[in-house]
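Removed: one protein chain of the complex. Kept in place: all other protein chains.
Moving on to chain A:
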Amino acid sequence: MPGTAVATTKRPRQALSGRRIREWLIFVAFVLPNIALIAIFVYRPLFQNVYYSTLNWTLGSKFATPVGLGNYRNFFTSGEAGKVLTTTAIFTVATVGLTLVLGLCVALALNRKLPGAGLAQATVFAPYILSGYGVGLAWLYIFDPNIGALSAILRDVGLNSPEWINSPPWTLTMVILVYVWKNLGYAAVVYLAGLQAVPVDLMEAAQLDGAGPAKRFFKVTVPLLSPTTFFLLVTTILNSLQAFDLLIAMDKLGRGARTLIFDAYLTGFKEQSQAGYSAMLSTVLFAILVVLTLIQLVVVERRVHYR
């Protein structure tokens, strides 16, 4: 790594103590503010959240009863865990799968560098930077069972529109579709970068060996893209687990798309303001994130070869 500093050029030992102090002052002035903010607003609440999760406590109330692992027990034995975790899993798997597959399709088309591909890339990426809440509201109008464009179109072709907004499975489907719409461009752009790193001579060699387009795609492109796929898998899973504003915009009461994170918000700040229970839910979410990150680290060590 070229990261070793200019400031560490060798000096006689006596000079060091003065330098040490100077370097410390630099640390205090440069690095400490950020570290302090992170400590106060990221790490402190992270641990406090674990403590809160052992309380029976209503937000705003002065009294809290310690219940140990009671909140966790309630969650896992009442059947709520099954429901919430299933919703979370469906949402995550569906959004990640669709985003990656469709993103790769778009990336393959973009990679041909057709005229206008640049504009297409920018357009497809645009939803990714939009407010999830705003996007959710805009789509809600399209999905509206009475006045929405989608139901009108479906009626015109002789089909009945599903109850997108009032039937939980359809609500979840709707939210998944819109979430994929919003995030597709990100996967496409990252895949495009991966595709551009695929060596041309390898492709030509495969072609000379008589491999058709399909075979080249599955035997050369896909394996060579595995680091990109893995990276996308990790980032999109983590993002999907944290998806919130789109969900609350489209499913205000959490009838269909009540994922873990959404549940934590609703129980903590709405409904009965069960702060302890809510803290338990977000602690579970964090535990899942930690496990996924550890798996990622192990897999990166062992299997994925970044070149």
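General remarks:
What we mean here is this: contacts are C-beta pairs under 8 Å (C-beta built on N, C-alpha and C of every residue); 3 or more make two chains touch, one makes a residue touch a chain; residues count from 1.
Just so we're on the same page, contacts and distances are computed from a predicted model.
According to its UniProt record, the chain left out of view corresponds to "Carbohydrate ABC transporter membrane protein 2 (CUT1 family)" among "Phosphagen kinase C-terminal domain-containing protein", "Aminotransferase", "Carbohydrate ABC transporter membrane protein 2 (CUT1 family)" or "2-oxoisovalerate dehydrogenase subunit alpha". Set against the missing chain, the residues A:V67, A:A94, A:L110 or A:M174 yield one that touches it, A:L110.
Looking at A:Y72, A:W164 or A:Y265, the residue that reaches the missing chain in the full complex is A:Y265. On the side of chain A, touch with the chain left out of the figure occurs at residues 1-3, 5-8, 23-24, 26-27, 29-31, 33-46, 48-49, 52, 59, 105-106, 108-110, 112, 114-117, 119-135, 137-139, 141-142, 144, 146-147, 149, 151-153, 155-156, 181, 184-186, 188-190, 193, 213, 228, 231, 235, 238, 241-242, 244-245, 248-249, 261, 264-265, 268-269, 275, 278-279, 282-283, 285-286, 289-290, 293, 306.
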